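Here it is: the structure, laid out below.
In this view, the complex is presented without one of its protein chains, the others remaining in place.
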Amino acid sequence: MRFFSDNAASVHPRLLEALAQANGQDTAYDGDALSAQLNDAFSDLFEIKVEALWVATGTAANSLALAAMCQPHQGVICHKEAHIEQDEAGAPGFFTGGAKLMLLDGAGAKLSAASVEAHCAAIRDDVHQVQPAAVSITNTSEYGMVYHPDEVAGLAEVCKARGLGLHMDGARFANAVATLGCSPAELTWKAGVDALSFGFVKNGGMSAEALVFFDRTLAADTHYRRKRAGHLQSKGRFLAAQILAMLENDLWLDNARAANAGAQIIAKAAHDRLLYPVEANEIFIKLSADEAAQLRATGFDFYDWGEGQARLVTSWNQSAGDVRPLAEAIAAL
Amino acid sequence: MRFFSDNAASVHPRLLEALAQANGQDTAYDGDALSAQLNDAFSDLFEIKVEALWVATGTAANSLALAAMCQPHQGVICHKEAHIEQDEAGAPGFFTGGAKLMLLDGAGAKLSAASVEAHCAAIRDDVHQVQPAAVSITNTSEYGMVYHPDEVAGLAEVCKARGLGLHMDGARFANAVATLGCSPAELTWKAGVDALSFGFVKNGGMSAEALVFFDRTLAADTHYRRKRAGHLQSKGRFLAAQILAMLENDLWLDNARAANAGAQIIAKAAHDRLLYPVEANEIFIKLSADEAAQLRATGFDFYDWGEGQARLVTSWNQSAGDVRPLAEAIAAL
Amino acid sequence: MRFFSDNAASVHPRLLEALAQANGQDTAYDGDALSAQLNDAFSDLFEIKVEALWVATGTAANSLALAAMCQPHQGVICHKEAHIEQDEAGAPGFFTGGAKLMLLDGAGAKLSAASVEAHCAAIRDDVHQVQPAAVSITNTSEYGMVYHPDEVAGLAEVCKARGLGLHMDGARFANAVATLGCSPAELTWKAGVDALSFGFVKNGGMSAEALVFFDRTLAADTHYRRKRAGHLQSKGRFLAAQILAMLENDLWLDNARAANAGAQIIAKAAHDRLLYPVEANEIFIKLSADEAAQLRATGFDFYDWGEGQARLVTSWNQSAGDVRPLAEAIAAL
Partner (left out) sequence: MRFFSDNAASVHPRLLEALAQANGQDTAYDGDALSAQLNDAFSDLFEIKVEALWVATGTAANSLALAAMCQPHQGVICHKEAHIEQDEAGAPGFFTGGAKLMLLDGAGAKLSAASVEAHCAAIRDDVHQVQPAAVSITNTSEYGMVYHPDEVAGLAEVCKARGLGLHMDGARFANAVATLGCSPAELTWKAGVDALSFGFVKNGGMSAEALVFFDRTLAADTHYRRKRAGHLQSKGRFLAAQILAMLENDLWLDNARAANAGAQIIAKAAHDRLLYPVEANEIFIKLSADEAAQLRATGFDFYDWGEGQARLVTSWNQSAGDVRPLAEAIAAL
């Protein structure tokens, strides 16, 4: 059983059905009937008028959001372990035309309002220093921890005071909402978020993520930038179909709850090994090389995470029955 | 019946089946078993060892190819009606970091060796002028005409003499091969092509194109650039699956032949209206506004193409029976 | 005697004196007392509050102006013979992050309101095509012709209607003003120009040009971009000193008048050879290879300009006596 990454999991069958249903003839790019439903579907979900664009990857969604907020000579504040800094091959630098990621520390890969404010305050207001234009946070964070709405609101307050945009990388936004039990609105625009990369691929999707603009003035140029980056697929209806299937009857939330539930089973079994509280579907644990080998010998796969540590990720399609053997194996170490 | 664009056509059912079959668990990005087959599959097809990368769009394929050949301070020679110039929102400028497209004229949107040589010869060899680094041709061209292998070879000779890379935008490569009856090898590396954007989406595909490097030294950096552009999808197996299904039993060639055959039916009926010889699946005809209105009233859709002209495109899924009513309607005008 | 380029001419002695006088200790970059005078000096000259930045080259001035007006995914309309297109090594593409130069034709390297309007009208308003954001004209043009204030105003009207910025490359702005006898204001902001690259180096300067913003909202970011491009010199007082010396007692205008007067002497002698009306300090003439050789043998240097043509440029430091021998030699051919 693989606990490498929710990226490796299968696609929810309802999405494959949606692809089949979308397979009539329709206008190319995003001129089709399904793409035309996206804005309304997300506006309903977020209880406010938003503008939403499909893209194939979270990297594209994140970078397009940042490019909309940040000129090439400006900067984006993020955590030093942020996905945009660590795992996207410099994509933000590409899409923004060379803007700088400004790296902050913080427990659990989370930024705090205080650290952002301190960072901004230390920058001289002259042309020799890159000035920040945006803050990007990841919710669920890279260490599987969630930002609560009030934490987001605290960050947004700093952003507002300093004229910075606020972006949320929500590759695992669904898992955060599932954990918090709040509404999507409460965790985003009501807390001051301007743009959200709403991830579906790690949550049972195939090849469609959504970039949701709460500040809709940021969206107009993004349509051009999406095309210019080669991300306006000519049969866009198949991306829209996936997303609409995910939103229908809150499939996205069901999937996230399932993944989170699996993580809790492991977390309990590994409670004395946890490196971070388990708040979503990622579990980071202390695990010696011997122990790791032992688990692998029993058929479990996962990432080493530095020396003596491991990362386990549960997925939407793993039932309690699927996960329990790993939990027991860890408990038995 | 729609003759707008082959982009609007449906996806071949075998690809949907391939997606379903690919829906197990596998390693993310391009670490999966299907992606691992791409190089071999294309090497077989092209009768030489190539390196192939999946991407979601032709725009991405084209731009990644050009970025591999051209530094930011250099230029790419192409036709002034080339897709990369007219319809990709400046993507080559984005991916290359600002390289310049150098626009040449030529009948049927085709470049000639002579015009490329003349253009190069007129550029002063000093730092004030942008120096070309690559030539990009579209085969089938934007006006539905094909480059024959010897025409490509003529261009390649100029390229070689001047140290330029040669890229082929093959959004409708399949249609060109179907028309010419040559081997894919003859139309590409044997004629001197370094990189090919091998299109599938206009030919019954959903969301996967292939960027094929005959000059494999160009491929290494492209893996980084693909990721950096947000084009390394995390469930890449679903792109590989589409492409492999297309290659299996030459489905790509069957589809192109079907589309081309439809075009010939219309071409015959419209023989006295043709603006260009019909060599693939696009037909450009003289058509007055009244005549266009008349056709549309009968249920046919297509693009106006400047005043008094129209573009009709046939697709893989249109049978002779589907196309004949349009042919008859045109003949009856 | 050299008639290659006004770039090759010497520096006016008053500028060298100004450098010597500036050689005390002062704050670095543009924090010095001389740089602080620039805005006022240009505001006086242009009879309106402007913001002016020194830079070392016209290429930098032009590109910074365009970057202020044009996002990376947009375009700049200019003449196909424009300096920014032909002679700046792709600098606009670099500074704008890959924006596209949209090349128009026009006699004497001049754009017309009609051609700009026609170009804009032909661009589809969709994301596949690059949308223009600015127009750049060169006054004096690359063929030594001037735009009159009403021509500029006509272009500005199109720009305003379509939301485009209007930039004037004034590498030889002084020569145009000298010819027209209008005020600097009449030829720029009163006619609708948003930003001017005000050239001094071709006009007796050493290493300082001015970028003058009439639309001052464009200036703020430009300070950052200038630094980011390595153009904020640490001893900026020496650039400011040159410019202030040029503005003092209209030295810039005297120099331009001298150069223009020399050109008229040649123009008269070569009146039956002229390719363009001589309206500033450049003379383009028909000249066979034999004739060119004959002139060179007599000690005159100049550029060939395509086959059977030559370009002669007069400079601020050439007196009538300096120029007359060339005029006579041409008349005697």
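Residue numbering begins at 1 within each chain, and the chains themselves are lettered A, B and C in the order written.
Just so it is clear, a contact is a pair of C-beta atoms (placed from the backbone, for glycine too) under 8 Å apart; a residue touches a chain by one contact, two chains touch by 3 or more.
Here the structure is a predicted model, which is why all the values come from computation and not from measurement.
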item	value
Candidate in contact with the missing chain, chosen from B:Val127, B:Ala161 or B:Ala293	B:Val127
Residue of B:His79, B:Arg225, B:Arg273 or B:Arg311 touching the missing chain in the full complex	B:Arg225
Selected from C:Leu34, C:Cys159 or C:Leu232 as touching the chain missing from the view	C:Leu232
Sole residue of C:Leu34, C:Val55, C:Leu101 or C:Leu275 that reaches the chain not shown, by the stated touch rule	C:Val55
Contacts of chain C with the absent chain, listed as residue ranges	2, 4-5, 7-11, 16, 19-20, 23-29, 55-61, 63, 88-91, 94-95, 201-202, 206-207, 224, 227-235, 238-239
Missing-chain contacts mapped onto chain B	29, 71-74, 97-98, 127-128, 131, 221, 223-228, 232
Residue ranges of chain A at the interface with the undisplayed chain	72-73, 75, 86-90, 93-94, 96-101, 103, 127-130
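Operating definition for what follows: only the chains that are shown with their structure count from here on.
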item	value
Per-chain CA centroid nearest to the all-protein CA mean	B
Chain at maximum distance from chain B, centres defined as averaged CA atoms	C
Centre-to-centre distance between chain B and chain A (centres being mean Cα positions), rounded to whole Å	34
Chain A-chain C separation of Cα centroids, rounded to whole Å	50
Where chain A touches two or more other chains at once, by residue number	29, 224, 227-228, 232
